[in-house]
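Handing you this structure, nothing more for now.
Only one protein chain is missing; all other protein chains are in place.
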Amino acid sequence: TSTFTFNHVTWYAGSMTITYQFRVANTTLGGFVKLLGMWKGSVYKLVYKEMIIFALLYAAISLVYRLGLNEQQRLIFESIVLHCNNFTSLIPVSFVLGFYVTMVVGRWWQQFINVPWPDRTLYLMCCYLQGKEEKPRIIRRTVARYMMFGLILICRSISVAVVKRFPTLDHIVEAGFITSEEALLYEKVDCKYNKFWVPLMWANAVLAHARKEDHIKTDWGLRMVIEAIADFRDRCSLCFVYDWITIPLVYTQVVTLAVHSFFLTCLIARQFLDPTKGYANYEYDMYVPIFTLLEFFFYMGWLKVAEQLINPFGEDDDDYDINWLLDRHWAVAVTLIDEMCGDFPPLIKDPTFD
Amino acid sequence: TSTFTFNHVTWYAGSMTITYQFRVANTTLGGFVKLLGMWKGSVYKLVYKEMIIFALLYAAISLVYRLGLNEQQRLIFESIVLHCNNFTSLIPVSFVLGFYVTMVVGRWWQQFINVPWPDRTLYLMCCYLQGKEEKPRIIRRTVARYMMFGLILICRSISVAVVKRFPTLDHIVEAGFITSEEALLYEKVDCKYNKFWVPLMWANAVLAHARKEDHIKTDWGLRMVIEAIADFRDRCSLCFVYDWITIPLVYTQVVTLAVHSFFLTCLIARQFLDPTKGYANYEYDMYVPIFTLLEFFFYMGWLKVAEQLINPFGEDDDDYDINWLLDRHWAVAVTLIDEMCGDFPPLIKDPTFD
Amino acid sequence: TSTFTFNHVTWYAGSMTITYQFRVANTTLGGFVKLLGMWKGSVYKLVYKEMIIFALLYAAISLVYRLGLNEQQRLIFESIVLHCNNFTSLIPVSFVLGFYVTMVVGRWWQQFINVPWPDRTLYLMCCYLQGKEEKPRIIRRTVARYMMFGLILICRSISVAVVKRFPTLDHIVEAGFITSEEALLYEKVDCKYNKFWVPLMWANAVLAHARKEDHIKTDWGLRMVIEAIADFRDRCSLCFVYDWITIPLVYTQVVTLAVHSFFLTCLIARQFLDPTKGYANYEYDMYVPIFTLLEFFFYMGWLKVAEQLINPFGEDDDDYDINWLLDRHWAVAVTLIDEMCGDFPPLIKDPTFD
Amino acid sequence: TSTFTFNHVTWYAGSMTITYQFRVANTTLGGFVKLLGMWKGSVYKLVYKEMIIFALLYAAISLVYRLGLNEQQRLIFESIVLHCNNFTSLIPVSFVLGFYVTMVVGRWWQQFINVPWPDRTLYLMCCYLQGKEEKPRIIRRTVARYMMFGLILICRSISVAVVKRFPTLDHIVEAGFITSEEALLYEKVDCKYNKFWVPLMWANAVLAHARKEDHIKTDWGLRMVIEAIADFRDRCSLCFVYDWITIPLVYTQVVTLAVHSFFLTCLIARQFLDPTKGYANYEYDMYVPIFTLLEFFFYMGWLKVAEQLINPFGEDDDDYDINWLLDRHWAVAVTLIDEMCGDFPPLIKDPTFD
Partner (left out) sequence: TSTFTFNHVTWYAGSMTITYQFRVANTTLGGFVKLLGMWKGSVYKLVYKEMIIFALLYAAISLVYRLGLNEQQRLIFESIVLHCNNFTSLIPVSFVLGFYVTMVVGRWWQQFINVPWPDRTLYLMCCYLQGKEEKPRIIRRTVARYMMFGLILICRSISVAVVKRFPTLDHIVEAGFITSEEALLYEKVDCKYNKFWVPLMWANAVLAHARKEDHIKTDWGLRMVIEAIADFRDRCSLCFVYDWITIPLVYTQVVTLAVHSFFLTCLIARQFLDPTKGYANYEYDMYVPIFTLLEFFFYMGWLKVAEQLINPFGEDDDDYDINWLLDRHWAVAVTLIDEMCGDFPPLIKDPTFD
């Protein structure tokens, strides 16, 4: 049974997200080193442009110092270099990055965990709103569609990728999540704020109607599903809040300023000076500042971690693939509430039943 | 359909809060650098006044040293500068700011997440207290109004902006959240402590009354709504607690003292000394202490992050716009529980229904 | 309406707790600097005694060095000073304080958030145990009184201030929370452990009795209130646990030892040495060691943050005012469950009802 | 009423746990300094043996250097000392300890908070399974006994102290928690994994039986108690998980290695060298390395914090006293569900009832 094969690559085939942990399932020689060779979603891909600019600027200044200055100018330049070098040790780049990135990562994870999944509601609905006839099937499908519609509406407000997929209501109609009549009704609701709650409200009303017509047999059943939808809605709200209230701009600016002013200073401070002049720590001229470049990779990469995660629903290599998730939800929903709802294998004694 | 366009600027148009993450949705060349150019809610706007004062003081001291002192006095001044310079390395400004700001940011987020939203209650009420007749509509609207009134009362105790909008009860009456009779009854309740719970108590009583008159059909229904309001009230309480119990004054003072004594010392320690005297690390006279100013921007900006977030309901550029939120809640509430309550599109087979 | 005026000072008038965030609602020039001038609950008030002792000891040693030692002794003293000075850089005071204070602050906040509020129970009781007749009123008041009694019992075990207010059961009787018969019955319960759960058990039994006599109409109602009291009791338990299991003594000792040995060493290491001898970093004699004193303020103040928060229910300026909270709970309870229970304004159409 | 006196010493009299926060209830002069004098549960008690060994080794090396080496050997020794001294600054002991101890402390607290208390279940049972006749009393007592038995079984798997108290089933029988018939039935359950869930399963069955025989009047009642026991069981599971999955050995080894290699190096690096040779930072010979010993106290004590907390259910001075807690639970349980179950003082008007 081929689909049963354990294969991460196949598994998340449709998904952009970078998964690499199966490569480091066991701790072996090398370990994380293997990961250094990946390109997609890698620090190199994120940093290389800045790196090239940095290297070019560095080279330009170096050439001016080596070829363009006379002895007098060189002395001035050298004293500026020494002065700058003092300063680089005054910026606690690693410290500020450590605290900032920890906060961003924490928020990033909360944000993903919070994206609502329709599964629980669908499960409960299958259990309490049974029947293979047309009416219950329509009701179950309608509720599922409205939940998907609400989810798409909220995702549009947080993810550029979803906006690109569904730029207008017509695209959602076309994808089959709503009919054009429903789109019209949605448009008619007069509220200038985000209206993701409209289809969820419909779902509620549909379920109350189903209870009245006795498709849902008990108040228990109604309550279980209504509560699951209310939780779903709360999480949609929270998605909205996460998007509305971001990490304060001031904090981000302070960190960015620290890292960039550090490297601007390094452009001068890390120039190799004439070794014959015997400046402390400038005894050797390697021409290529490999250690400064490593530092650049390291710190700038750390900052890029934050940059990538601060808006986790963008289109970066490592961002969540919300569109993949939407597809998954709909495919599962259809199977769950329509095709196999209420089915179960015949109840037989299992082999060890004595 | 224009309102459907993805546009953060429109989206939160009424809101003061700074949202910038859509600018960094994708990690690109530059990335956060783009954010350095923003003014509203920026570190520059917060720090520039202190910066000017700092720069003027620095210049004054510099001028005195360069022009006003004789050689003997200069020697004394120089030894003071060297002594101060030692001290600047003894203050762990970055360390104490890292821990303090992390705590403040954590609290700030908890505080916002905790602000109660009436949505869940309204949803459940729509489901269990149906009917388009006058009485149920009045009941639903009344409960919504009382929840808004309770929320405004608690917001007034935590946010200056809300106090400015609703300085007296009359303003709340005028805004239509309560009638003047209700205002009178509210005033009559004799309790010297914050009375935000009075309208919520009324809402409870109204709902119990609605159950008796059978507008709510089941005990289930009553319980669902009552519980949602109880949760709403708990969160109002917590808002009050967050406002009552702040980060201990001592901690804030210690951090403020550290940062400010650091920069007071810098005023002297970072003066450029006569390079001809060959003091270590004072070999070059740049006249303008750009690195010290950068440090000022950096550390003072970090402190301002805390200053801005410690009272997140003020009127800073980056504070939550509670008034915007109140407007949103009321607009949504009216649509939700009055205009579209119980409506849903006709139940039809969707396109993929086979 | 004067009581409606926004005024923190009035608001928490009865409360000892220091609230200062309304002073920094908006980020302005100065900002936190304004807070440096506060005395009550300030770092100065907490530290000044230690400061005076430190300064006197420093002065004594300084005088001995300057006046009491001959040249030979001075040389020995100077080498001891230099040796000590090396050591001061070996103690990571800021590091250990950062981690320790973060932990203490986290625990402090959890502890306060956990103190149970009776409000939720009273709300639900009002909703499910209605009636203005004598019997239901007595029942509601009795349950409220028993909850207050349980709360006082648990608070007595964690807060010195509450013990001072209610040193014996008679004081609680006098305050009207229980009658002397109830006090007698409480005493008769034979259990050598904290008996805060006895009145809560009574409240349970009273409610079960009320259900039997049909004052509570439904099992739903009973369950809602019973569950709220069970939650109340769980939180009382947790208060007890927080008080029983403290931050391990070892940790507190390690931190205290680090800070105090640091400053004991500073007494010698930071003495000004004869500048003419040219010891590095001892070039200038300022007589008054202002930077060392600033460090003292800073680090000792940081430690005091922990000291103040480790037992948040004491009588420090910045401790929670539990007694104020108890008064508030009782005042609210009486209004809530007796005076206005079941009342609500007449149900009318609000102005925007169309 | 003597038992009412506020007295921590009496309060936790039976408990080994160190409680000290009542000593620092108010921030006073001295503050934490008072705690430095405590011996039980102190850092001194934990560290003094290692300290003596360290001091002896240090003295031995010192004596060899001072008395046993010729001039040539001394020079080699001195260069080794200088080399070692460089290294001591390369180990970030404080950093790694800060992160590690923070993690251990967090886990320690979670672990304690998680230990299940039977109180909630007993409360609810008292409310829904009333009656002073023999049968309900037996049922309530049986459920309580089974919960205690389950708790003891899980505690035995995590705490050496509990194993010592109840080394065999017979000891539990003797203590009266189960009868010998029950012990026999327990033994007969054939499962090679921890069987703490067996008595809890019995409790469930007893309650279901009680519902059938109408001792529990409503399905509500059954559900409330069953759910409370299910929560109790979940927490027992979690205790097991906390014990099964510990902080990874690698992490503990890394930290231990860092601290111990640091102090092994210090044995050599911190030797006082002949001051006449003028090595930098070795100008003064104090014979007794008090600062190194202080560092030892400090860092080793910090590590001991982790060592003590990593297994919080051992027999250290500062470990939780699980046996005390078991006694407390049983004493409270008997009073709660047997002696005073269903009792409440006569319902009368309280003094302020108007």
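The first chain written gets the first letter, and so on, giving A, B, C and D; residue counts start at 1 in each chain.
Going forward, contacts are C-beta pairs under 8 Å (C-beta built on N, C-alpha and C of every residue); 3 or more make two chains touch, one makes a residue touch a chain.
None of the values given here were measured: they were computed from a predicted structure.
**Q** The chain left out here touches which displayed chains?
**A** Output: missing chain touches A, D.
**Q** Given that one chain is not shown, which residue among A:Val81, A:Val101, A:Ala258 or A:Leu326 touches it?
**A** Touches the omitted chain: A:Val101.
**Q** Which one touches the absent chain: D:Trp39, D:Tyr193 or D:Tyr287?
**A** D:Tyr193
**Q** So that we can see where the missing chain sits, which residues of chain D does it touch?
**A** Residues of chain D in contact with the hidden chain: 46, 49-50, 79-80, 82-84, 86-87, 90-92, 95-96, 98-99, 102-103, 107, 134-135, 137-139, 141-142, 145, 156-157, 160, 163, 167-169, 176, 179, 181-182, 185, 187, 189-194, 197-198, 200-209, 219-220, 222-223, 226-227, 230, 233-234, 237-238, 241, 243-258, 260-261, 265, 303-304, 306-308, 310-311, 313-316, 334.
**Q** List the residues of chain A that touch the chain left out of this view.
**A** 1, 3-4, 6, 11-12, 15, 17-22, 24-27, 29, 31-33, 35-36, 38, 41-43, 46, 94-95, 98, 101-102, 105, 109, 112-113, 117, 119-120, 123-124, 126-128, 130, 218, 220, 224, 275, 281, 283-284, 286, 291, 294-295, 297-298, 301-302, 304-305, 308-309, 318, 320, 328, 331-332, 335-336, 339-353
Simple rule for what comes next: only the chains that are shown with their structure count from here on.
**Q** Give the chains in contact with both chain B and chain C, ordered by label.
**A** Touches both chain B and chain C: nothing.
**Q** Moving only to chains each one touches, count the minimum steps from chain A until you reach chain D.
**A** 3
**Q** Looking only at residue numbers at the chain C/chain D interface, is the share used by both copies over half or under half? Answer same or different.
**A** Answer different: the two copies use largely distinct residue numbers here.
**Q** Nearest 5 degrees, what's the C-alpha rotation angle taking chain A to chain B?
**A** That rotation is 70 degrees, given to the nearest 5.
**Q** At what distance in angstrom does the C-alpha mean of chain D lie from that of chain C?
**A** 24
**Q** Residues of chain A that touch two or more other chains: which are they?
**A** In chain A, no residue touches at least two other chains, as defined above.
**Q** Select the category (line, ring, star, complete, other) that matches the graph of chains linked by touching.
**A** line
**Q** Throw together a list of every chain pair that touches.
**A** Per the contact definition above, the touching pairs are A-B, B-C, C-D.
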